[in-house]
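Here the complex is missing a single protein chain, while all its other protein chains stay put.
Think of it as A and B in the order they're written, each chain with its own count starting at 1.
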Amino acid sequence: MSLSSEYLLEPEARRWTSAQIAGVLLLVLIVLFAWLGPLLIDADPARQQLARFLEAPSLAHPLGYDQLGRDMLARLVHGTRLSLSLAVVSVLSAAIPGVLIGLLAAWCGGWIERVLAAFADAVLALPGLLLVLLLAAFAPGGFWPLYVGISLALWVEYFRVVRAASRILLASPQVEASRLLGFGPGYIVRRHLLPALLPRLFTLMRFGLAGAVLAMSALGFVGVGLQPPTPELGVMMIELLPYYREAPWLLGAPVGVLFLTLLGLLLLSPQKGQA
Amino acid sequence: MDLTRLLTLPPATRRQLASALGQRLLQAALVALLVGTLCFFMTRLLPGDMAYRIAAGRYGYDMVTTEAALAVRAELGLDQPWFMALSEWWSRLLHLDLGVSQVTALPVLVEITHQLGPTLRLSFLAMVLSLLIGPTLGVLAGLHPGGWLDRATLAVSVLLRALPSFLLGLVLVLLFSVQLGALPAAGHTDHGGILLPALTLALGLAAVSCRVARDAMVQVRASEYFAFALTKGLTPAQALLRHGVRNVAAPVTAYLGVQLVMLVEGVVLVETIFAWPGIGHALVHAIFGRDVPMIQGTALVLGLLFVLFNALVDAACAFIDPRRRP
Partner (left out) sequence: MACPPPAPRRRALLALLAASPWPLAWAHGDEAGPHSHAITQTGSDVLTVVGPWELTGLDPSRSGYMFARMEVLQTLLEVDDAGQLQPGLATGWQVSADGLQWRFALPRARRYHDGSDVTPASILACLQRAAVRPGVLQLAGITGMAVQQSELVLSLRQPFGPLPYLLTHYSTQILAPASFDAQGNVVAILGTGPFRIKSISLPQQFYVERAEAAPGRAVQRARYISVSRAETRTLLVQSGQADLAFSLDPPSIRALQDSPRAVLLSAMLPRTTLLKLNAGHPFLADARVRRAIALCIEREGIARALLRDADLGATQLLPPSLARWHDTRLPPLHTDLKQARRLLEEAGWRLGADGTRWKEGQKLQLTLTTFVDRPELPLIATALQEEMRQIGIAVRVTIGNSSDIPAGHRSGQLQMALAARNYGNLPDPVASLLQDFGPQGGDWGAMGWHNQEVPALLAKLAATPAGEADSGRAERARIVAVLQEQLPVIPVVWYRQTCAVSRRLRGASIDPFERSYRIASLQWT
């Protein structure tokens, strides 16, 4: 309905600019940090040494200790790994149903499409906190309510983009030709729709990843998030907020990791007019 | 478009307008249904005996007895099969009977009417500020793509999007309240107390609309009609004003619809940080206190406000872009 989906239909540049290469490198670094970090760094993120609370960084412990005397670098690597996996799983579990339902809506048309669109709009209007709270009521402190809750809040965007783009594509002469030639829906989807849709979906997924991590911190703020002592970037940002004066490096660490991740993701998308 | 034209529209156009309106009403009804159903299941499924909790909230923990809890069970229909209780819940919702808050024992409707004003003021101001900051900078950046303003806005936009709103709010308070002493840090009766929360929200929204405006501006400058306007003899400024503004406004306004989601979620957090007594603050407190009638009421209002704003955005889109008019 809104123009945003049409806006995203612009063809994207194909050349790899230096900014995009920088973005890819950044992301690779962060993924390595998250994946190999826990293997390389021995310290237990939950082990606390109360006597060393808020100790300043040193060579052996580059990020020092947090408010309970836990090694900050260990918590950061485990937290990055957890946050990124959580974000990727949430985004994928939002994208896949969103895309499927969007394709369904565009293919069927008529009242089915209108009902699905109205339902999607209604879900979009719900505050995401509400959904997560209801699911957390089933399994307090668990992981899966968070995945499902965030996905339920995110799937609508994919639905809208896929539906708007598919509607236009399904009316195009290429698809008409394929239909006349007798090809079935599976072929049409694979051959015509997906190649055109995937770039837009990747753009959405990039924003979705950052949004998912920030959603975790919002949930922790409200008190519905992960229970201690799980290290997670968003929750760490809230826990370390009171110490912004005494130990600003502690708060800066998760914020910095998130910033670099987002920067890498954004640099990946080609900037218009920068040829 | 003069308003008199609306009355003289051909029937086909009127039908289309009516259908657009009808769709928004349907959305509103679906939102109400969804919120009501979710809250109903929340009542049944939250751990801890709900009836006991409500009775304790009413009479106090020292005074609650098993008889009182049983009476509340019957009242809530917790002993009925769930589909019967659900239809009763829906009928109460239809009659706008939102119940009584379990924490303050005041009617939910009364509380919400008190809280709606502050939230509306805050969101309106935040939206206006973001439109003043974001598209303006975006247009300026788009005029010289690749220049220093462009790169600077990209970096700042990424930083603002990576910061959670409470952190941004903290930075702003430290800067304006503590260091400069210019603005009050919290509380809503002090002069200018609305500015910092509105600014926190506005900066997050402006970060996105800035980039959208910038991309649209770049597109306009590269377009054929712009080149043609320059060939016609218009100065770049005239061409910008005549062609550029409208074409930049179109995607920015369309993106407003998406930004409303961010606004609603941002309002919830920002109101808690700045102790702003609006609906978002009330929702967070209700969630903390497991106050289901209040959760239902505030979520309902937030959802319906969202539908309303979306309808307004659609109207604005139609106003700006003649291609989308019925």
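By definition in this document, a residue touches a chain if its C-beta (ideal position, glycine included) is under 8 Å from a C-beta of that chain, and two chains touch if they have at least 3 such contacts.
Everything quoted here is computed from the prediction, not taken from an experiment.
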### Selected residue (touches chain absent from view) among B:Ile194, B:Ala239 or B:Ala254
B:Ile194
### Message
Among B:Leu170, B:Leu230, B:Leu304 or B:Ala318, which one touches the chain that has been omitted from the display?
### Response
B:Leu170
### Options A:Gln67, A:Ser178 or A:Thr203, residue touching the unrepresented chain
A:Gln67
### Task
Return the single residue from A:Gln48, A:Ser85, A:Ser178 or A:Thr203 that touches the missing chain.
A:Gln48
#### Entry: Residue of B:Leu45, B:Ala71, B:Leu132 or B:Ala315 in touch with the missing chain, whole complex considered
B:Leu132
### Query
When the complex is taken as a whole, what residues of subunit B touch the one chain not shown?
1-2, 5, 48-49, 52-53, 56-57, 59-64, 103-106, 114, 117-118, 121, 124-125, 128, 131-132, 170, 173-174, 177-178, 181, 184-195, 272-275, 277, 285, 288-290, 322
### Task
State which residues belonging to subunit A touch the missing partner chain.
46-48, 50-51, 53-54, 67-69, 140-141, 223, 227-229, 241-243, 245-246
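Basically, only the chains that are shown with their structure count from here on.
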#### Entry: Centre distance in Å when subunit A and subunit B are each reduced to the mean of their C-alpha atoms
21
### Task
Going by the contact rule at the top, pick out the subunit A residues touching subunit B in the complex.
1-4, 6-7, 10, 114, 118-119, 121-131, 133-134, 137-138, 140, 157, 210, 214, 217-218, 221-224, 234, 237-238, 241, 244, 251, 255, 258-259, 261-263, 266, 271-274
### Message
Per the contact definition, I'd like the list of subunit B residues that touch subunit A in the complex.
### Response
23, 26-27, 30-31, 33-35, 38, 41-42, 45-47, 142, 145-146, 154, 158-159, 161-164, 166-167, 170, 212, 215-216, 218-219, 221-222, 250-251, 253-255, 257-258, 261, 264-265, 268-269, 272, 283-284, 287-288, 295, 299, 302-304, 306-307, 310, 313-314, 317, 321, 324
